[in-house]
Each structure stands twice: as C-alpha cells, then as structure tokens.
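What you see is the complex with one protein chain gone and the rest in place.
Chain naming follows the written order as A, B and C, and within any one chain the residues start at number 1.
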Amino acid sequence: MKLGIVQFPGSNCDHDCLHVVRSVLQVEADLIWHEATQVAGYDALVLPGGFSYGDYLRSGSIARFSPVMRAVTDFAEAGGLVLGICNGFQILTEAGLLPGALLRNSALEFRCGWVHLRVESTASPFMASYGHGQVLRMPVAHGDGNYVADPDVLSRMRDNGQVTLRYCDAEGNVTPTANPNGSVDNIAGVCNESGNVFALMPHPERCAEPELGGVDGLGIWQAMVLALTSAPLRV
Amino acid sequence: MTRTDTAVSDADLREVSLTRSEYERICNQLGRAPNRVELGMFGAMWSEHCGYKNSRPLLKLLPTDGKHVLIGAGEENAGAVDIGHGLAVVFKVESHNHPSAVEPFQGAATGIGGIVRDIFTMGARPIALLNSLRFGNLDDARNRYLFNGVVSGISHYGNCVGIPDVGGEVNFASCYAGNPLVNAMCVGIIPQEKLIRARARGTGNTLMLVGAATGRDGIHGASFASLDDPELSHRGVVQVGDPFMEKLLIEACLELGETDYLVGLQDLGAAGLTSSSVEAAHKGESGVDIDVSRVPCREEAMTPYEIMLSESQERMLAIVRQGAEEDVAAIFSRWGLHSTVIGRVTSDGMVRVRNGTEVAAEIPAHLLADAPTYVRNGTAPDYLQETHAFQPESLPELQDYNKALLALLASPNIASKECVFRQYDYSVQVNTVQGPGGDAAVLRVKGTPAGLAVTIDGNGQYCYLDPFGGGAIAVAEAARNLACVGAEPLALTNCLNFGNPEKTDVYYQLQGVIRGMAAACEALSVPVVSGNVSLYNETRGQPIYPTPMVGMLGKLESLQPSTTLAFQREGDIIALLGPQTDHCGGSEYVAQIHGVVTGRAPSIDLDMEVRVQSVCRQIIRAGLISSAHDCSQGGLAVALAESAIAGGVGFQVDIPGEGRVDSLLFGEGQSRIVVSLPEENLAAVRALAGDQGVPCTVIGSVQGDAVVLGDKVSMPLASAQRAWQNGVAEALAETG
Amino acid sequence: MANGAQIGDEIGFAVTKARIYVTYKPTVLDPQGNAIQTALHHLGFADVESVRMGKYLEVELHTDDTSRAQEEVEAMCQQLLANPVIESYRFDLETAQ
Partner (left out) sequence: MANGAQIGDEIGFAVTKARIYVTYKPTVLDPQGNAIQTALHHLGFADVESVRMGKYLEVELHTDDTSRAQEEVEAMCQQLLANPVIESYRFDLETAQ
C-alpha cells in the first residue's frame, strides 16, 4: 500500500503528512510533485496544507490548475480516496471536487489553536474509526476557513451526510463561540457525494502523536489505511 | 596622490551617510578618490548596520566561546551550536524597527523574510520563529495601528513560509511610540557536516543570483537604519515581501545543499549585492568580479549604483562550482525560480563591478569589510540621579490589593498575548511540544529523544534604570525561562536596540548593558553566537529605553518528564525557590499603579541565579514537581495567578518575607521560581535546594477556585482569568 | 453588478457612491500580480504582459454634496485605505438622488 502526498509550490504541511504516514502509521508514502501528470501506483492521495502559490489570488485557486490536478480528478472520479487538509480543502473546492468555497475567517485574522469537532456523519470511509456524535480535539491554523455554500447545496449535503465535521465546544455543543472562522453551520469538514473525497480545515497530522498534545487525528489516517486494506481502491 | 575636498560635497556624503573624515580615510586607503558607485558601496558597508562602527569594540566584551559552539558570533550569517546526535542548531535575531515604523505590515513581514534567509543561507531548515515587539501605549490610535500591522505582517509572512512562530514577547511603553521595535528570531537545524558557509572560494567559480528581480527598493536602507527619525526622510525604502518566493528559495536552497555543487551561499540583506559579495569575497579570502548588466531588473534603466545597493527582498547569491551552473539552474528552475550567472570568483582580493565592458567599481574587499570603529566616552545620563534617589516608601500604601492585582493582570504588558500568537501558526512542522504562552517553547527533535527550548526576553525599563543590571537580567531571565521547562542553556543570540550612540548618555547605556550581559553570560556559561545591533532608535531626539533582546536556546536530553507553568492538581504544595525580597523599583507595579518609571531596577546576584536555575532543572528532571514559573513582570502575585489561570485551579498562599506588602506581592526581585509539587516530594526538593544553598520556602497550596494571598487578596479565579485574558483586547478596543 | 443597481434606489436619500482603487505604486513589487501572471501564462493566456493587483472599494456616503464627498473620500484614503509609503489610490464619485 502506498499513499501519495501532493507537493505544490508553497505547500508546507507536505512533510508533516509524510512523517505521520511513514513514521506513525508505518505505511509507505511519497511526495508527488505538482507537475506530475499521473498518479498510478498510489492507493490514496493527500492534498496537504500550506499556501500553494502563496494563496495570492484566492486560497487554492492557482494550485487547482497544477498539472497533477487532472490526475487527481481522474483518481477521485474513479473512486480513489482523496484527503484534503486545510489548503488541500481549499484546492478541492476550487477544483470543484467538493462543493462550496472557503472565505476569509470572519474575524479577518489567521487563527491558530485547538478546536473541538463533532463527528456528524460516519458515511465517509475517512470517518470509520469514529462514532457518530464523537467529540474530537484538533489543531487549526488557517486564514481562510470560513466555509460557505448555497442554501440548496447545503441542504443536499446535509441529506447525503456530506457534512462530516462541525466545530463544537468540549461537550459537543455546536455554538457560535466554538466556531473559529465563521463557517456556515460551524462546518469544519465535508465530503463529496460518494464519500471518497473528504477534506477538513483542522490538521489531523498535527495530532497523531501524544507528545504534540493529542492523538484524535490519528483516526482519520487509520481509517484511510483500513479502507485500503479491506477494499483496495487502486486505480 | 592629491585629493580635493571639493570633489564631493557635504550633501553627497550625507546621502551615503559618511563623514568627511571617513571620506578622507577612504581616499587615503584607496590611493584615489572613489567614484560615485564606489562611494555608495563604502557608505553602505561602513554604515552602522553593516559595519558596526560604534558597537564592534563593545561587542568584543561578550563571551563567544563555549563547548557547544560550532560557529561563533561574527563568523557567519548566524551562529551554530552542537546539540548532539550529529546535529547543529543555527539561530539569530534581527531587527526591522525602522521600516516597521512607516509601514508596519510590510516592515514586519520583510523582517521575517530577512532573518529566515540568514538561517537557510547556512543550509539549515528553519524550524522556529520568535519575535519580540515594543510599541507605544495602546491608548493611542497610531500605536494600535502599528501593533495590529506588525502582528499581521509577521503572521502573513511566517505562516506562508511554514515556519512555526513559537514564542516571543510584546511590551508597551511611551518611549517606543514613534519608534516601535520589531525583533525577529529564527532557529534552524541541520546535520553538522552539511553546514554551508557564506564564502566565495576557488578562482573561476561562479556567482549566481537567484530569486526576485532587482528593483530600486531600499536603496540606502542600510544607512537609513543609521539615521534617527526615519519617518521623515527615507520613506521609499519600505518594501513588499513575497513569502511565496521565499518559501521556494528555502526549498530550492536546501535541495542545493544536498548536492556538491555549492561552494558558498549568502543572502542579500542590508546593502544588497554589495554587502553579500563583499562579505563572501572577504571571508573567502578571494575577490569577485560581477557584471551588473546581467542582473535581472524589475525596473527600467537601473544604474550600476542602484543595482549594487538595491535591497530588493527574496534574493540569494550562490557561489557554485565551475561547470555546475546548469545543474544548479535546473534545481532552481524546478522550484520556479529564476537564476542568473552574474560573475565569478577571482584571486586578487578585489570586488570588481562591471557594467558590460566598463568597470564601474574596483575596491579591495577588505577595505569595504573593515569599517572604521569608534570608541566613545559614555557619561551617565542625568535622569539616573533622580531615579536612583527615589524612595519606594514614598509611595502611598495600597487600599485595595484586589484591585491592584486585577489592574496588573489586565495591563497589556502582563495580560495574555493570545490575541497575538493565535495569529501565528505555531504547530506546523509537527515539532511543537510547548507552544507560545509558557516561559519557553519546547520543540522535539525528530529522530532523537531530545528537545529544544527557546525563548526571547528583554526588559528595557530595567536597562533604563540600571544599564548594567538590566543587561545582566536580560540574560539571566532568558536562562531562567529555559530552566522552567527543564532545559540547559547552550547559547544565546541578541539584538541591541538603542538610541543614537553618538550621544554620550546613550553610549553609556550601550556600554553598561553589554557589560552586564557579558557578566551574566560568564556566570551562566552561556556564550553569544550571533546577534544584531539597531541603533538610532529615536523620535524627535528622544531615545527609546536601552532595549537588549536576548534569544536563548536550550536543550532537553529527553522530553519526559515535561513541565509547564500550569498548576496541575489540587492539594499540591506551592514553594518559592530563591530569595524573597521587598524591592519594587522599576517594577510594572510602580509603573502601572503609581504611574512612574523610577527607582532602582531589581538587583541580581548572579551566583544565586545560577544555583536557582540548576536546582529547578534538577527537580524537573527528577520528576519531583508539577509546575514551574519564574517571577517576572508583576512579581510573585502575578506569577501565582498565571500558574493558576493556566491550570484552571486556584491557590491559597501566605505572603512570604518581611517588608511592605505591595513590594512583597508585586516587586520584581530576581532569581525566583514558583513551583508546585506533591507534598510527598517536598523533602527531596528541599534537600536538592539545600545542597546548593537555594532557599526553598513553602508558601501555600494549590486549591479551590479562588486566588488568595494572605489577608490582602481574595478573588474568584474567574475574575483574575477574565482580567488577564481580555487585557490586550480591551486596550485595543479603546477608541481615541 | 454587486450593489450597482442599488444606487438611488433608496428614494429620498441622497447617496454618493465612491469607487476607490488602491494599487501598489508602480515601482513597488507586486508579488500577487506576478503570481497571477505566471498562472495565466500556464493557462495559455500568452498575451498577458503584466498583471497588477490591487484593492477595490465601493463606499456609499450619505450625502449629495459632491465636493464634500470628494474631500471626505480623499481623507479616508490618506488616513486608512492606502498607505502612501507604498500605495497610490484614485477614485471616482457618482451621486444619485
């Protein structure tokens, strides 16, 4: 089994993801250069956090045109697992692989810190390690995490169980004060209709080892590996 | 050789910030009058910023040797220390005060860019940023604008390049109103054998310029930093940073460091191509021949003078093996970077600048590199008589200690800085074990059991009241902060922010502070491996407080057991390590509650300091204590409250010591650390402290949800928490 | 257009709309413009010679006194909307009853 972590110019969580997959999960992984035109040989793909192309126009807007994104799109359409984290989330929405868009945080400031998340749906394979309603604790670090989508799109997403994670307080209550960025409905993570493309603003790679203050992110990585072991999705 | 003084006017000299006698010295050494390009190059290299004219003789007082030192102060772009496991840590602090005063966002952002380049130019991967900031008081709209702009500029640049900003400090005092301080520190890590030097060696090797195209940015930036009141004069030197380009440069240069194509690498900072080529040639004991017509320019018709002095950001000079140019260009180009061959290494020791076929400048590198130095006479500032005469007894007794504690907790100097550091990505790179908010940040070192601790500290108020003592305290406090997380200090970097050194009282301050720092470095066995000097920090003739910032690196053999400042559990005993004093001079309490900055700064017994720190490290390593936090601004009462707030649990403490209660509670006596521990460990802690002659006084216990200090202070923890948490936000929300 | 249709809609209220453009001075590096230019080239827009990026603000003022509005907007730009050290600005006004 091998995971591919896409490296865009300006990615800066690429090595963090590589570290977690290799050293914590003990699973093989490579960086995939953004100019690659195919992703054959990888069982799942990760679009890591960072500031691809400086995020100079809109976050993720230039990276979505990287040559590799065509291959990522084909991979996703064939049912391959694609995980987007932070900037990866922004790139996936810009590329139309996930609905909605991510605007400037409502406080107009970058926000770094720990947040609580409630698991809203376990429909996606990425959520298989968690229970419905479970409260997770993860770090966030972003300036553009304010999720928006048209009302009809949102209601379709809710019906399909695509709203995967929402910001909440330590007890699991979804409140405005628990929302770090102004996201509609406190949305922190969403997946596509078939559940194989999933992205979130928080950083599961930053909470996969106890010395870093928590391990609640590990479940996402483990679920990915589990899904690949039980039903290989190689395309 | 005859020389006529009329060849160059006073105005010409002013433009390049050279004195008439310096000009004469240049003519004599050169054996002729310099042309305009050459004069500009001398002006930049002999500026305070590049040439350390006033500070170099004083910097020699600082100890620079130590068993961990791999590259010492002044040798390279940054110092390097051995942290074991075959690894070196490279670190340095730098100021960007003057640009930030006119364009806070971009000024601070480009400051980050500059210090980061100093680190990866040595081949090291930058793994942490810290920053130390000073502003005027937040009741003024301009100061709020500067504060917000600087913080968001740091956030913008640091986050984009993916280096965690794990610590720093922010303080406010009216002397910084026209002249904020923006000091940034960067820490990098590298296998020792891969350290890259900034040297031009090997005749025939090639100079390649990579990164941003050159514009007319910041011409005279280096000399700009040597003038007071920059706001009025050199507005044009402010630049826009490009963190994306910087990120590409980091990755490409680190990749290049893995090859054997590189001979040397040097960033372009102050004085741009001039300083980088001169330093590379001088340190490599060779010469360089540069053709400015090959330098890619962003603007039309740039002259050799402008190209040599431009301070355009995000550029690097690579000295590469002859024949490897195409391979090097290919690495850069994969990262989307443009590189150009601009010259070669020569053997004649000359810095030769060509513009196509014409020679635009030709100067021996050592002449440019060896700026004249000035040893001046310092005289004690007049104000010291008055401040030293101050009698703390003259202060009115406090009526309401609760109110005073709440006011201190809410004062922007003491209150939580979370509203600042939550704008910095402090967890990227997955090494952050303790982020901002504690006494020191702790990072793991992947692949080893070891940890690194880093901090940056300075107290201008103390240095103003007592330059020597304040200098010593700056070093001692940084080391104490490391001790509180159990780390052994290895080395320090520093940034000396002062007024105009040509004034005798400012020179006195500079001299005193450096001597004090040196004394503390000796006592604590912490050498200085790098630093930066920022002089001429004045507004309308008024200097800032003498403000040295000390950035210190420490090592933890193991991340376990780990200690923070937070009280851990009810029932723990609270003890004070170190002597209790009733001194309140120079304290935040006197400044905030009584509105005066006066008295003597706290005194420091360096010998006691060393032993207190050693005991603190020992009891942390032995796993005996639950928390440790040093007493600094706000004294014992504030230290206790901060530990309680962080732990979410209250305390009951009897005020230790004798004397005035306000001084006992809020005085800033040095060498004190508040620890909490399970009662059963008390005997062991006492024994270890006793062995080293360190007082260890049980003062109370962790309990309940109230803050209780004798019969003077009693309040719900929630009230203390609220005051402390919202202090800065409330000060910012003021409109005025 | 966003807001465009709203001018003069509020009957009885005099509104002056300012359209303000803030850009870096021509000599100042524009990293965003450069990144966008590169991206446009990659997308095949080979004709693109230069891209500069700036801010665009639409400010509605409750006044029909154009010369007063002119002064106010000028002051806003100088005090808040642009930093004359690196940016320049221009604006146009449109008054509707």
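Things worth noting here:
Heads up, the rule we're going with is that a residue touches a chain if its C-beta (ideal position, glycine included) is under 8 Å from a C-beta of that chain, and two chains touch if they have at least 3 such contacts.
It should be emphasised that the depicted structure is a prediction, and the values quoted were computed from it without experimental measurement.
Interface note for the absent chain: among A:Pro9, A:Gly100, A:Gly143 or A:Gly219, the touching residue is A:Gly100. Remark: the omitted chain is touched by one listed residue; of A:Val27, A:Val46 or A:Ile62 this is A:Ile62.
Contact between chain C and the absent chain runs through residues 1-3, 15, 21-26, 33, 36, 39-40, 43, 45, 47-63, 69, 72, 75-76, 79-81, 88, 90.
Residues touching the missing chain, restricted to chain A, are 57-58, 61-62, 65, 93-94, 100-101, 103-104, 106-108, 148-150, 182 (touch as defined at the top).
The criterion applied here is as follows: only the chains that are shown with their structure count from here on.
Pairs A-C and B-C differ in how many C-beta pairs touch across them, and the larger number is found at B-C. The distance from the centre of chain A to the centre of chain C, each centre being the mean of the chain's C-alpha atoms, comes to 35 Å. Each of the following residues of chain A touches two or more other chains: 53-54, 56.
For chain B, residues that reach two or more other chains under the stated contact definition are 242, 244, 336.
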